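Below: one structure in structure tokens.
Every protein chain but one is kept in place in this view of the complex.
Our next item is chain A:
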Amino acid sequence: MTFPISGIPGIGASSGIGGMAGIAPTPAVADAVNGDAFSSVLASSFDQLQATQAKTDGLAAKAATGELKDVHDYMIARNESSLAVEMVVGIKNKAVEAFNEIMRMPV
């Protein structure tokens, strides 16, 4: 005898994170309930990361050609881009971890 398994409703269809009592849904959470917001958040942070990297690269080229006026500009940009990389990689790792956790869930 078999038990037919009905389709699992998406996370957004059930109570959802935003639906928890006492916690007002932030726009990001509300978007996440509605659709593929996490990927767009990740994509936009990658865009920002790329902008920071491009700024650092530009300053590095200026430092090499002697056009750099302020040494601290380059050092700060380098600092900023390394922190940004660390942050985005951290977010990515957490996301992959969460995905793996869901995949391991016994159905």
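Points worth noting:
In this section, a residue touches a chain if its C-beta (ideal position, glycine included) is under 8 Å from a C-beta of that chain, and two chains touch if they have at least 3 such contacts; residues count from 1.
What we mean here is this: contacts and distances are computed from a predicted model.
Chain not shown in the complex: UniProt lists it as "Flagellar basal-body rod protein FlgC", one of "NADH-quinone oxidoreductase subunit E", "Nickel import system ATP-binding protein NikD", "Sugar ABC transporter permease" or "Flagellar basal-body rod protein FlgC". In the complete assembly, the contact with the undisplayed chain comes from A:Met87, out of A:Ala43, A:Ala61 or A:Met87. Against the chain not shown here, chain A presents residues 48, 51-52, 70, 72-73, 75-76, 79-80, 83-84, 86-87, 90-91, 93-94.
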